[in-house]
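A single protein chain has been omitted; all remaining protein chains appear in their positions.
Right after this comes subunit A.
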Amino acid sequence: MAQVFTASADTRLRAAVLLAFLLVFLAVLFVGGYADSSYGTLTGWVRDQPVPFSHEHHVAGLGIDCRYCHTSVETSARAGLPATHICMSCHSQIWTGAPMLEPVRLSLASNTPLAWNRVSRLPDYVYFNHSIHVARGVPCVTCHGRVDRMPLMSRAVPLQMQFCLDCHRDPGPNLRPAAELTRMDWSDWDRHPEAHKDYGALMVKTHGIDPAKLTQCNICHR
């Protein structure tokens, strides 16, 4: 009877095992890299929208406050997608014939909402509430980025748990005066840390914010 295994069988087995390990290692590396990539987190990717609405024009160009359209951000869990009625507050009079705004006019005439595509979407197992973040002084720009520089809307930060936890573990440095929450440019605030070195700690104390509670699972997950 001939030999079942050739003389090189051992070597080939070792090579195969090594290759298998290498493949698993690369697969883990790829999955990890994908999850953190801007492609995986959708950061910086412009989403198609029924109307190419420019936040840059409306915020930086016209100086309209975020809350003019996102009316429920101070009082409810959701910031609020503006009703067509709100768009038409101005566009009933200006750019009335613009082809770009045809879907808006159709929406008003047919009483059906514009189907915007969500840019900053959180998974369904995260119970985020806008109103409490606004009430405590987290400015819009922290999570939504420089909206005033976005002709078309894209996600500014990877909305991963790491991002939420970074702030929940140490909220103080991220708090700002309530009267200026919709301000986009905080570079002068960042340039002069000595001017507000006690502000964060003071606000944490004033509002009774307890970082130990903020990192409990059921703060965001129920």
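We take it that a residue touches a chain if its C-beta (ideal position, glycine included) is under 8 Å from a C-beta of that chain, and two chains touch if they have at least 3 such contacts; residues count from 1.
Convention: contacts and distances are computed from a predicted model.
This figure omits one chain of the complex; the name its UniProt record holds, of "ABC transporter ATP-binding protein", "Molybdenum transport system permease", "Heme exporter protein B" or "Mono/diheme cytochrome c family protein", is "Mono/diheme cytochrome c family protein". Of the options A:Arg47, A:Arg67 or A:Arg146, the residue whose C-beta touches the omitted chain is A:Arg67. Residue-wise, the contact with the chain that is not shown comes from A:Leu81, picked out of A:Leu81, A:Ala135, A:Met184 or A:Leu214. Among A:Gly33, A:Pro52 or A:Pro113, only A:Pro113 touches the chain left out of the display.
With the whole complex as reference, residues 61-65, 67-68, 71, 78, 81, 83, 85-86, 88-90, 92-95, 111-113, 115, 118, 123-125, 179 of subunit A touch the missing chain.
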